Structure formats: structure tokens, C-alpha cells
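If you scroll down you'll find the structure; I have some questions about it.
As you look at this complex, bear in mind that one protein chain is not there, while each of the others sits in place.
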Amino acid sequence: MDIGPVWRAMLKNKAGFVLIALQIAVTMTIMVNAFAIMQERANNVGRESGLDEANTFALASAWFDEFDRDLMKIRIDEDLALIRGVPGVRSAVASNSFPLRQGGWSMSLQTEPGSQSPDSIGSAIYFVDEYGLDTFAATLIDGANFTPNQVSWQVQNDDTWPATGIITEALAKEIFPDEEGSVVGKTIYINDNDPVNIIGVIERMQAPWPGWTGVERTMLVPQRRYSDFQRYIIRTEPGYRDALMPEIEALLANSSKDRLIRDVTTMEQVRKLAYVGDTAMIRILTFVVMLLTVITGLGIVGLASFNVSRRTRQIGIRRALGATKPAIVRYFMTENLIVSAIGLTIGGILSVALNMVMVEAFSLEPLAWYVIPIAMIALLMVGQAAVAGPARRASNISPAIATRSS
Amino acid sequence: MLNMKKVSKTYRTDTVETHALREFSLTVDEGEFVSVTGPSGSGKTTFLNIAGMLEELTAGTYELDGRDISKLNDKERSKVRNEKIGFIFQSFNLIPELDVFDNIDVPLRYRGFNADERKRRIEKCLDRVGLTSRMKHYPAQLSGGQQQRVAIARALAGEPRFLLADEPTGNLDTNMADSVLDLLAEINDSGTTIIMVTHELTLADRAKRNIFVRDGQISDGPPELHFAAAASA
Partner (left out) sequence: MFRYYLKLGSLSIRANPALSALMVAAIAIGIGACMSIVTVRHVMSGNPVAHKNDLLYHVQLDNWNPDDPYEDPNEPPEQVTYLDATALHQAGRAFRQTISFKSDRVVQPEGEDARPFQEEVRATTADFFAMFDVPFEYGSGWDASADRAEERVVVLSAAMNQRLFGGEDSVGRMMTMNKEPYRIVGVLSEWRPMPKFYDLNNNPYEGAEEIYTPFSLAISGEWGSSGNNSCWKPLDGAGYEAYLASECIWIQMWVELSSASERDNYMQFLDDYVEQQKALGRFPREVNNRLSTPAEWMVNREVVDDTVNVLLSLAVLFLVVCLLNTIGLLLAKVMRRTSDISLRRALGASKSALFTQYLIEAGMVGIAGGLAGIGMTWLGLRGLENVFSEYDFISYLMTMDWTMVLYAVLLAIVSTLAAALYPTWRACSVSPATTLRIQ
């Protein structure tokens, strides 16, 4: 089909086509930006926490009798011994938090002592003992695990820090950007002046806040805390989790009348809650894009139908003059192709513009270039599909119309 | 009644300038029945559009009822059209979604009459064209002649001073055409001025005065000759 005559005919009825082109342009803008957001969110959701999520659960214990430090030490030791003794439990640890929990402890770390240090880097802190690495399924890639005698007890509200720590590879790279070799044995400073000797590096363990930009920066320190509120993280042998959850909950609850057990949760539930916003956004935007495509498609169908019925006579004359049915179909398809091409060109510009605004205003990630051609092809196909019906109806117009009435 | 002096109408497109009327002058008196004939492209339709105030003129003056209407704005022109002029079209131009009553009602609505007045007038006009029994019918349910009668009723409902008829029988067979013409003659007898544009000689004969238009001007040439030319065109 020659584009020339189609184009010239379109110029006679600009407004209608301009509207469709604009509609396609805005649809594409929304589609592309929605897709960029979805992709970013999907990346978030897809990140690994580092945990053996399928076989790990957590619970919290709150004692509510008079606080007594020595008693608390005994209770925590007893609890851990009890939990670790249950058949099917692989390892367990008392920690202040765990990845994806959205609440935890962070401190500034620096390579030089003193409060003026400009190179401080925020990191999540987990208080663990020698069972921490195995419970959190952390793979040691350098150095060694904590030994039992490195694990200390901390007084509430005291801020003496343990002398050793294990950090994630991501944190090691941030805090020692120029270090080519091993960071084991190096000293970092916490709380301005307290030195921490790095004894190990693990491959991966996320901070408790999935929305934080430093989510991969984590340090484990060998310490237990005298607190009447304790969180236990328990990793089971594969397949034991669901059976052990109620068992261990009951075991702990029945061990004392002065405690309550709460926040019993699998890591899968924690993950779900941590990413509600992301998964919801993905679902909303998927729906929006689908709905929008349908509306734009229907708009194209509607306008094409009107054009067909408005040009019934003209089409009849064309048929009488020898146009074949496929030629009529092609005419309308070509028309739609031209409108789509214009709309998608404008849409491409608008998409990039809106993305730039969004990146600026809402600190989103810039979109990947290939989203644009994908959206273009998708909308082109929607347009052609939408116009196919009316075009076929046009091709069925009888040439006899040309001779009817005056 | 109607007085055109040196009226010109020019259509412009990007490349072509067409002079549809050139210094066209015509006076029609109260109560006349004038037919306007001419070949295709002679300016008949332009004359009709300008006489009916459907289009504005490029130059000259046009007085209707002693009033210069070439300087009126859209609202005033609409009002004059609504009150003083009745239109009858070749293709009837009834609104298919409206029944007979509502079709005749259209100009009366724009006139601002109250419901009683509109009803009285519609019934009177329908009686006059003999279609009282069809009041609730839709155009598609009527024959061509009946449709044209409804259109005439609609033109008369506002009690206009003059009727503009554009090939009023062009879409009708001979019998129906005759009865429509009889009706027009009767309307003219009761005092309404009628201008009828047509290319049919027999029709033009029913008028009291014939005007022949050629090249946008009134021509004196023998009509027969031009009709022959028009027929062969």
C-alpha cells in the first residue's frame, strides 16, 4: 500500500487522528514508566536475603516479672540449650533482629578513630554467638567464625563493644575500597573510638531494612544482651520447619509462667510483609497497563468504526472502481500504522521526559533503553489488532452503494 | 420584501478563486412566487444559501423586509432565519430519530414558544398539509411525498414571511410532485412569498415569475436553450 494517498486523506481529517496519536503517546508513556517501576520493584523482591528462608523461623520471648540480670542470663542460656536440643533443629541463635524484619540496629563504622572521621559508613549490626553464621546460612569466604570464648554479655544501655566482628563482602568493599587483598585482621572503629578487629568475611547477609540503599552492609558481633525481650532465630533441617514451629513455641511458653511468646513467623511471611509495597506496586501497575491497553484499543476500534461508517460511500466507490477487499483492509491498516508511528514517536519522547522527572522527583532508577522498543512493538500490535475488525467490515461494503441514491 | 443589490460571493481555496455570484441584483416583492433556474454551477445554490442567510456574502447588500442583514451577527442571523424564512429541501432533511411532531417542533423550540403555542402551531400545520393522523410516526414510516409534506409543515410552523424551496420535488414521483406543488401554490395564494430553485422547466412554469441564472448573474437568454445544455451536461 502506498502511504502517500493514505497520508493525504488523513490530512483532511486531522483532528481525529491527532487524538488517537496522542492517546497512543500517553498510553505508551504510562506503559514505559510503569514498566520501569515494575522492573525496579521486581529487582528488589528478587534479591536474596542470605537466609535459608524455607527452613528458618523466628519467635520472640518477653519476660514480664521483675528484671534480674543474673536470672536473665540463665534463662537465655537455658532457652538456647533447649531449642538447640530439639531433634530437627540445625542451629539457633538469639539476635536483636534478622534480615527483612524492617527493624534493627545500625551504627557508623570508620577506618580511623575519632568523631571527626569523614569516611564513616552506616552498617546493620547483628548480635550473635558462634551459631550465628550457620543459623543465618552465611557462607564464610575469608577468615574464621567466632569462638565461644569471644562471645560476651552486654549490660543494658552499656556501650562497650566486642573486640571482634564479621562483615559482609559488600561492607568490606565499601569500607576498604582500595584493598585488593584480605581485610581479615584489619581494624575498624565503631562508636567513634571502639576498635573492632575483623576476623571473617561472609558472602552475603542483608540488613533488616529491605528499602535501605545499604541493605547489603552488615556486621555481626559476638555478644548477647541481658534483656527481658529476646528474639530467637531457628534454622531447621530441610522439611522440619512447619512441625517444629508450634512445638518450640509450646516448649518455650510452658517453660515459665512469667513470659509470653510472640511474633512467631516464618521467613517467608517476613519476606512477604517486607515486600508488600513492591509486590502491590507490581500488581497495581500490571493491572493499570492492561486496563489502559484495553481502553486505548477500544478507542481505536471506536474511531475506526466511525471512520468506516462515515466513509461507507467512498469505500463503495473505491470498490466499484476495482479496489479488492484486501486493498480496503490494507488501507485502514496503513492508516493505523501511520497514526501509531506518530503516536509512538511522541510517546517515546514523553516517556523519556516523564522518566527523567520521576527519577528527579521520586528518586527512581532511570529506565532501561529496551523498554521503549518493546512498548512500541506491543502498542503497534494492539493498534493493528484493534483496527482489523472495522477494516474487515469496511472491506465487506458492497460496491453497489456507489450507484445507490443520488 | 427581498432586495439584493450587486451581491457577490467568492469562494477561495489555496489555489483557486471561484466567483459563484457576481454583482447579482434581484428584487422580490411580497406575495410573489419566483422560480430560479440555471445550469449546474450557475450559482443557483449560492443564491439560495445567501437568500436563506446560510452563508455570508462577499460584497453588495442584501435587505430583507427593509432591513440590511449583511451586517448581522450569528445570533441575529439565526433569529431572522428562524422567524422569517422557511426551508424546503430536495431530500426533506427530516431528523430520523424524531417523530413527525418533534420534527416540526424543532424551529419552534429555537423560537422560544411555550408548549401550548408550539402544540397549537404544529397541529395547525399538520392539518394544513393533511397529515394530522401521522403525528406520532417516524420519517422512515412515511412515503417520500408525506415526508416532504412534513418538511413543508415544519417550514410553515413558524409562519415565515417567505419560503425557500430547493428542488422540492426532486426526489418525488410525478403524482407526489404535483400534489406538493399544489400545496406550495396554495400557500403562496394565502400570502407567503416563495422562491423555488429548480432545474425542471415544468416546475418553473408553476411559478409566477422565472429567473434564469448563468455564471453567477441573472441572464435574459431563452430558458429552453439552457435547459437543453444543462441536460446534456
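Read from first to last, the chains carry the letters A and B; within each, the first residue is number 1.
Methods note: contacts are C-beta pairs under 8 Å (C-beta built on N, C-alpha and C of every residue); 3 or more make two chains touch, one makes a residue touch a chain.
It should be emphasised that the depicted structure is a prediction, and the values quoted were computed from it without experimental measurement.
Student: Relative to the complete complex, which of the depicted chains are touched by the chain excluded from display?
Tutor: Missing chain, whole complex, touching shown chains: A, B.
Student: Would you mind spotting which of B:T37, B:S70 or B:Q90 touches the chain that isn't drawn?
Tutor: Going through B:T37, B:S70 or B:Q90 one by one, B:Q90 is the residue touching the chain not shown.
Student: May I ask which residue of A:A9, A:A144 or A:I284 touches the chain that does not appear here?
Tutor: For the chain that is not drawn, the touching residue is A:I284.
Student: For the chain left out of this view, which of B:G38, B:G60 or B:P107 touches it?
Tutor: Answer from the full complex: B:P107 touches the omitted chain.
Student: Just checking the interface: what residues of subunit A touch the absent partner chain?
Tutor: Contact residues on subunit A toward the absent chain are 13, 15-16, 19-20, 22-23, 26-27, 29-30, 33-34, 37, 62, 64-67, 115-116, 155-159, 191-192, 229, 258, 260, 262, 272-273, 276-277, 279-281, 283-285, 287-288, 291-292, 295-296, 298-299, 302-303, 306-307, 309-310, 354, 358, 361-364, 405-406.
Student: Would you write out the residues of subunit B that touch the absent chain, in ascending order?
Tutor: Subunit B touches the missing chain through residues 45, 49, 52, 54-55, 74-75, 78-79, 81-83, 87, 89-91, 93, 95, 97-98, 106-107, 109-112, 154, 158, 166, 171.
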